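Before any comments, here is the structure.
Of the protein chains in this complex, one is absent; all others appear in place.
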Amino acid sequence: MTGRWSRAVRSPRGLAGTLLVALLVLAAVFGPMILGISPYEQGDAALAGPSGTHLLGTDEVGRDLLARTLHGIRSDLLICLVAVPLAALLGTGLGLLGGLSRWGGEIMQRIFDVLLGFHGVILGMAIALVISPGFVAVVTAIVLITVPGFGRQARAALLAQLSREYVVAATTVGASRLRVLRRHVLPNVTDSVTALFAVTMANAVKIEGGLSLIGLGIQPPQPSLGTMISAGSRYIQVSPQYALAPVLLLAMLVLGLTLLSDAINRERLRG
Amino acid sequence: MILQVEDLTVSVREHAAVDGVSLSVRQGEILGVVGESGSGKSLTALSIMGMLPTGVRATGGAIRFDGRDLLGLDEPALRQVRGKDIGMVFQDPLAYLNPRMTVGAQLAEAMTVHGTGAKAAKTRAAELLDLVGITGARGRLGDHPHEFSGGQRQRVLIAMAMANEPRLLIADEPTTALDVTVQAGILSLLRRLRDDTGTAVVIITHDMGIVEQVCDAAAVMYGGQIVEHGATATLLGAPRHPYTHGLLQSVPRLGATRVRRLPVIPGAPPDLADRPPGCPFAPRCAHATDECHTTRPPLTGFACFHPLSPAATVTVRDEQEEPAAREPSPPVLVADAVSVVYGRRRKAVTAVSQVSLEAGPGRTVGIIGESGSGKSTLARALLGLLPLAGGEVSVAGRTWDGASAKDRQAMRRAVQMVFQDPYLSLNPRLPIRRTLAEPFEVHGLCQDDEIPERLDRLMDQVGLPRAFLDRLPYQLSGGQRQRIGVARALAVEPQVIVADEPVSALDVSVQAQILNLLADLRDETGVGIVFIAHDLGLVRHFCDETLVMYQGEVVERGPSQRLFEAPEHPYTKSLVSAAY
Amino acid sequence: MMPYWPRKALSALLTLWLSSIVVFALLRLTPGDPAAAIAGPDATAEQVAAIRDQLLLDDPLPSQYLHWLGGLLTGDPGISYQYDRPITDLLAESVGSTVQLALAGILMLPVVGLLTGLALASRRFGKAADAFATAALSLPVYVSAVILVFLFAVQLRVLPAGGELSFLAAPDLSVQFLLLPGIALALPAGAVLGRLLATELRRTRQEEFVLTAVAKGVPPGRISRLHVLPGSLGPFVVEFGIGIGELLGGAVIAEELFARNGLGKLMLDSVQNRDYPMAQTLLMLAIAVAVLAQLGTEVVLTRLDPRIKLGVTA
Partner (left out) sequence: RSATEVAGGGTGGSGITLAYSAAPDPTKLMRRTIDSPVFSNLVFDRLVDLDKKTMEPVPWLAREWEYDQARTTLVLKLRDDALFHSGKKLTAEDVVFSLKKAQDPKAGAQVAPMLNRIEEIRASAPGEVTLKLKAVTSNLFDALMFSPVVEAASYDQGKVIGTGPYTWGAFSAGNKLDLARFDGYWDGAPSIEAITIRAIKSPQAQLSALQSGQVQMVGGIPARDVKTAAAGGRYTVSVTTPSYQQTYLGVDVKTKPFDDPKVRQALQYAVDRKRIADQVYGGYAEVSSLPWPATTPGVTPDQVTRYAHDPDKAKALLKEAGATGAEITVWAAQTPIFSSVLDIVQYDLTQAGFKVTPKLLDATEFQTLVVQSKLPGLNIANIGLVSVSPLTGISTANPARPGDNTSRLDDEKYVKLQERAFAAGTPEQLAEANHDLSEYLLEQSFHITLAQAHEVVMWDPSIQGHDTSFLGYLDLADARRGK
């Protein structure tokens, strides 16, 4: 298992992906410290261009864009790191539950169908409205939007695993159902779920941005890449760096995660 | 000579997977190319078709077909040859047919790409199906491959290969995926086609029996080289190369006398990457000398510095006495009128119907039947892995039905299973040690700190180095994996082992090793075995009693010897006559 | 076991019914009073209460649900709170715009998907296509739309920035209005499709029956077209179906960004104004489209692979 991971990470794609993500994580963790400017400090100079004091210029209420962008990555990483594992856990759990009993499977399938029937934007909007916008709402929305994907993947993997001969073999030597699940089925299910993980991370970032677009994302004054993009895109003609800097970072993050998931997938298919 | 392969070398990266192979086929001749997995048979065939996979290249030699060197042709020219002058049939008829196209369209395509009009092609397609013995040919053109049986699919593939009346037909393991009775039909079809059209045929196989049945001449491949070739009768009757000899001996044949242990070729076929510079067989050869290890022997009918004398024929096996009859002990595993049904209502399939059997220490019960006859289902039912639709299975007096969790554990200790495919039955992510430790852990057979010692002993028992314990399954060969499968079954010291086709997925020369291992264990520990197979010779060789299954039912049962010598049920008769 | 199609239809109906409950509940759970939205900023509490009364908002929820569901089933989803007009009229006015947008997306989606997929799988364009697909995937619609408008409408002035014209009124102009939103909608989903197709193409190329075709002497072009491509379209079709189902939802964003007035905008407005009957009906419509698209997908799949209907797995 570990061998496969390290092989995935060491493949050219995996390496590029890891580097990109690592770079962003470093920027998010240490960037604000090095820069030493508060992302909340407002000033008179609004929408100023890049200068010595404000390397990327300022936003519409005179806050430093670089500081906000760096903090924005932080928000997004945090959202990803909370929402996606949660969705993966929940989805896998539900998927497994659905794979174990016929009825459970039917019910899960319907629930997932209903969730999938809603478009992400609409589901996100509804969630954010129901539980007032903010971090919790964004995370909940992302979890609900991405859970069916994990659920279906887990269910499919489970069904595939259950018919595997080595699973039957474990039963015949007397391993209990629980042990078989834990020992033989879960690790392989986890494997196929992990491949989905990175893609979902990338998606989560996009969902956050989409919610921000309709004002239901991370709430001000806290910055996030999504809120900055949606706020900055209206100044794209006078202050292009406002929107483009977070877009670039977002694209880098998505790209890195996509590359990583690609690498993992390729490694997984190779066995 | 319609085809002449001269000194062909095919390289996979820097390694020669096919290493200086020469062959020739005459008009109307059927040549058999025999060899174990990985010996280079398919690559040779694919080189002739100019269809080597990417990353594999023909790096030397020539392939003369009709006077032209096929290796020198470019892709468009080759395309003119493929399917028109040379037809090819592949192993797995389902995989090799396009599941999304009708059979008629696929047949017609074989002709239209070589210039036949669409209408003519359609008419001819029906003729072809008729020719290969599919009844109601015209009406079946619109069917998709999944609507045909395995044998019929192979006939379709053959029909497709014969569409343009090629002068050479290459069949790569054309019957490996098929049942014995179906196999006989396909082989006779090939022979009939040869007789009718005069096409030359190259049959690639790992089965000496097929060579004996249909081939005029044969070539034996080993480690990428031809180690022996000649007319079938001579080759089989008086093999000169020790490998040919060993191969013939290690396969128990229906007609041969029963022996306790099969003669085996020790070791395993060489890896592509570390082939010895001399005779490829030298590392496994009892007669090998230093010369064999360093110098490659020339091929003069056989390629060996120390050939066997022509007199040492296979029929003269060193007879061993029949193993002493063991005193029968009371049966441990009893199946009483067991039925298993898959699916519900209209889709229900009765996979096993009213089967009874008894197995206990010291006895070997064989179960034989074609694919889908319910053998594996029965095996799983015996292990309590399936709900029964009728009857019951009991282990030491207790039935699986209604057994408490504790009882079940005890029953599991008494009955164990060895699976067919050693590649699928080991968890690819667990090191061998963890897989083997599992039975000890779940049954609490010993203290945790004793487990390593017990594992070492198990490894000794199945004849594997202890160091393998820390490998992952993919780092082992098929035979080695199957030994692990046996070791896992042995761990709980069961009284009966159910072995579901334990050697079907293995190389011929390795099959004998596993069979011997099972035989040895049976003799040493007295464990009873339920042995499932589709190969009559194996069962005849291995089992005291045999059950013949057909469509879920046992149609005949009796002591192996008598059953095969004087079969009574028509199905058993057809099985025996289809075998050689 | 029921026969295949009736079983599918039944499960689709079940999904729709469950969705109707979720949709209904979701809106009631959303804080905010439709009456307050209608009454406007300077309304007094009494005015709001009067409106609540008029809209029957104080009826028990189950009866409100049944009322709406009954109306929906008989083709009369009710009167919009915010526009005070029959919902069917409002839908009729906006549906054209969205259908045109969706059609543009649907037409462009497989084009983008096929081109990307084939390019990805080819040796010559693989690298470039990979870069394109990755970029298309990384850029969210709301970013690519802004960039597209900036380039083609503001800088080059070759295409309109937004707005619409009925296709029936002026097809040539209408198409120009649809081009940018269509592309923006189709880009990310198309890239997903493309990658999927490329993977499938590579996988199918490895399948044994392709060797049979080669052995028959079938030229490579024909092999790609007749053997490999159809064999690779299964997942493509599934994903395409999902894509169609999502178009209505995607229209919410596209219509906002391209100033189109279709169902997406109507949906956004009605949710924001808590126009319950309107929002519920539109959401159900979106879900129904997604469910239907999935059913349609399965029809196509059984065509592509005759094994599926019989329950034969590969």
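Note that the chains take the letters A, B and C in the order they are written out, and that residue 1 is the start of every chain.
Quick note on the criterion: contacts are C-beta pairs under 8 Å (C-beta built on N, C-alpha and C of every residue); 3 or more make two chains touch, one makes a residue touch a chain.
Here the structure is a predicted model, which means the values were calculated and not measured.
Student: Among the chains you can see, which ones touch the chain that has been omitted?
Tutor: Over the full assembly, the chain not pictured touches A, C.
Student: Can you work out which residue in C:15, C:64, C:94 or C:116 touches the chain that's missing from view?
Tutor: C:94
Student: Kindly state which of the options C:14, C:36, C:69 or C:242 is in contact with the chain not pictured.
Tutor: C:36
Student: Pick out which of C:18, C:135, C:161 or C:242 touches the chain that's been left out of the picture.
Tutor: C:161
Student: In the full complex, which of C:85, C:127 or C:202 touches the chain missing from this view?
Tutor: C:85
Student: Going by the touch rule given at the top, which residues of chain A touch the chain that is not shown?
Tutor: So the residues of chain A touching the missing chain come out as 40, 42, 44, 46-47, 60-62, 129, 132-133, 215-216, 219-221, 231, 233-235, 237-239.
Student: Suppose we count only contacts with the excluded chain; which residues of chain C make the list?
Tutor: Listed in rising order, the touching residues are 30-34, 36-37, 39-45, 47-48, 50, 82-85, 90, 93-94, 146, 149-150, 153-154, 157-163, 165, 170, 172-174, 176-177, 256-259, 261, 265-266, 269, 272-274.
As a convention for this text, only the chains that are shown with their structure count from here on.
Student: When A-C is set beside A-B, which has more C-beta pairs in contact?
Tutor: When the contacts at A-C and A-B are counted, A-C has more.
Student: When the centre of a chain is set as the mean of its C-alpha atoms, what distance in Å lies between chain B and chain C?
Tutor: So the centre of chain B lies 51 Å away from the centre of chain C.
Student: Counting only Cα atoms for the centres, state how far chain A is from chain C in Å.
Tutor: Their C-alpha centroids are separated by 22 Å.
Student: Please tell me the distance, in whole Å, between the geometric centres of chain A and chain B computed from their C-alpha atoms.
Tutor: 48
Student: Residues of chain A that contact two or more other chains, please.
Tutor: none
Student: For chain B, which residues are in contact with chain A within the complex?
Tutor: 380, 383, 385, 405, 408-409, 412-413, 416-417, 419-421, 424-430, 438-439, 442-443, 474, 485, 488-489, 491-492
Student: Provide the residue numbers of chain A that touch chain B in the complex, in ascending order.
Tutor: Per the stated touch rule, the residues are 1, 164-166, 168-176, 179, 183-184, 187-188, 271.
Student: Could you please specify the touching residues of chain C with respect to chain A in the complex?
Tutor: Residues 11, 14-15, 18-19, 22, 26-27, 29-32, 134-135, 137-143, 146, 150, 154, 242, 245-246, 248-250, 252-253, 256, 267-268, 271, 283, 286-287, 290-291 of chain C touch chain A in their complex.
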